[in-house]
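Every protein chain except one is present and positioned as in the full complex.
Labels run A and B following the written order; every chain starts at residue 1.
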Amino acid sequence: MSQPTPPSTAPAAESPARGAAVPIWLIVVTVMLFYLGALYFDEHGGWFSEKVYGPYTSFQQVADLQISGAPNPLELGLRVYNKPTCVSCHQASGQGAAGQFPSLVGSEWVQEAEPGRIIRAVLNGLQGPITVKNQQFNNAMVPWGGVLSDDEIASVLTYVRQNPEWGNHASAVTAARVKAVREKIKSHPGAFTADELLKIPAAD
Amino acid sequence: MNYGPLIFLTSFLALSASWFGFVLTPQIQIGRQPQGTNSINPAELYPQARPGLAAQGLQVYRANGCAACHSQQVGQTGTVIDVRLLEAGTNAAAVAAALVNANVGISTANAAGLLTGLPKTILSDVSIDVAKLALKALEAPGAKGEIKISPVGADIARGWGRRRTVATDYLFDQPVQLGSQRVGPDLANAGARLPDLNWHLLHLYSPQKMVPGSLMPPYRFLFQVRKIEQQAAADALRLPKEIAPPEGYEVVPKPEAVALAAYLVSLNANTPLFETPMTVAPATTNSPAK
Partner (left out) sequence: MNACCSTPTAAAAPDDINVSCRAPLFVLFGKAVGWLVAASVLGLVASLKFHSPNILANCACLTYGRVHAAAVNAQLYGFAVPAGLGVALWIIAQLGGIRVVQPGIIAFGAALWNIGVLIGVIGILAGDSTGFEKLEMPRYAAVILLLAFLLIGVATLFTLHDRRERRLTPPQWFLIAALFWFPWIFSTAYLLLTVCPVRGVMQPVIQWWFGGNFTFVWLSLTGLAAVFHFLPQFAGRTLHSSQLALFTFWTLILFGSWTGIPASAPLPAWMPALSGIATLLTLVTLISVGVNIFHTKQGGRVSSETSSAYRFVLFGLGMFQLAGLMRIASVLPPVSAVTNFTWFTVAQAQLNSFGFFSLVMLGAIYHIVPRVAGAEWPSAKSVRLHFWLAAVGILLVAVPLALGGVAQGFKLLDPAIAFQDVSKATLPFLRAATTGELLILFGNLLLAANLLGLVVRCFRAKLVPAFASVTAEMKFAEVKP
């Protein structure tokens, strides 16, 4: 088979491009777009502030929205609850799981007049059979004393005891109270059982 | 004239301008940013570095290209400011009069009605100045009120977050997996929405069972089907009959699956920060997962 004829290899006729000028209307469009861009940046650019995120348009606007004042204690408690700590077992709704994790909603353990027993349960954990709202549970609750600080335990217990959605209306828990209980149970290293807790007065 | 060097120079200047503007300046501005503080509880630093297992999970997320379908950014289109009256105090009439006088859009006819059925929202979607005015007017006669600042937007309405995500949210992640597609839902707050480790494991094993109609492929290679030795493993998955392994076998998550689930559960970007002001009452936060 003879070699097929190659295509024409005439030199690429690349004379330099012709010299028509840039149309003036294109320059006008460019300038207009620049102007529109500048207006947009003035409005939405936050003027290079690192604290201004859309939809805010100025640092002052963001600063004005900083509401000072005492933090909502339930808000703090909710965040400890969701760390995730309590939420993994007792769930976001507080209802827990039937047969496994007791519900906190309207729970008589949670809403005792004094929080001594539940502080102990949270600090050292809970194991063995326990009756909550007429339901039997026999599981193990993780101790949180080594993981959460007294402040955190106080705020999460306050949240649990006062959550309006769950219909809980008990008193708040203070960090000092948690600290006192922590001292008292130093001699009891392991988890509590429900029977042990019932023997200790809640006001302790 | 040899234009070659001139063209090179122009290109160099253009690229260095863009490098200066979008690499150097952002690095100076946000590249060495420290942790932020929770704007409600200043003692709390945010974010905390992810615990070890979750950090390993991020590498599993990266290796399997999860960011090809899932984004991790929440958007926000606006902020709604409300004023809530919590307690009317002892002198309800004075409170009503003060509200009317404050010129915040409450007429005498409405004022009395606003004082019943507390706590109640008395002003909705006003500017911050009006809200502050109203609050000041309330406090003089001894009533108690609060200003509620709620970010709004399509993502927030969908339950994907309570506020938009900002630079601080990604501070300690390597690599940051923002994603650019929503073939699957946004995951910036997956841990807040779906805090159950087990749910994530089951979902990775069989997405169609947990979310009917899902397009997500199953990630069975993250699990191991093995014969049950003396007794079932503690972490064996509890699967419904249709997808359970044959009798005598169990499905156990590999360490990668557990790490990935731990990572997903750690995704939570709802802390109020200076850049994203918000105050949301706890009662509405733990809404069921979407």
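Following the convention adopted for this analysis, a contact is a pair of C-beta atoms (placed from the backbone, for glycine too) under 8 Å apart; a residue touches a chain by one contact, two chains touch by 3 or more.
None of these values were measured; they are calculated from a predicted model.
Of the residues B:Tyr46, B:Tyr170 or B:Tyr263, I need the one that contacts the missing chain.
Of the candidates B:Tyr46, B:Tyr170 or B:Tyr263, B:Tyr170 is in touch with the missing chain.
Against the chain that's been left off, what residues of subunit B make contact? List them.
2-4, 7-8, 10-12, 14-15, 17-19, 21-23, 26-27, 29-33, 62-69, 71, 73, 75, 77, 154, 157-159, 164-185, 207-208, 211-221, 290
Taking the full complex into account, what residues of subunit A touch the chain not shown?
Counting over the whole complex, subunit A touches the hidden chain at residues 1, 3-23, 26, 29-30, 33-34, 36-38, 40-41, 44-54, 56-57.
Please note the rule applied: only the chains that are shown with their structure count from here on.
Please report how many Å separate the Cα centroid of subunit A from that of subunit B, as a whole number.
Going by mean C-alpha positions, subunit A sits 7 Å from subunit B.
Across the complex, what residues on subunit B touch subunit A?
Subunit B reaches subunit A through residues 29-30, 33, 39-41, 44, 76-79, 81, 128-129, 147, 149, 164, 166-167, 191-192, 195-197, 265, 268, 271, 274-277, 279-283, 285-286, 288-289.
Which part of subunit A faces subunit B closely enough to touch in the complex?
Listed in rising order, the residues are 48, 50-56, 62, 64-67, 71-72, 74-79, 82, 84, 87-88, 91-93, 159, 163-165.
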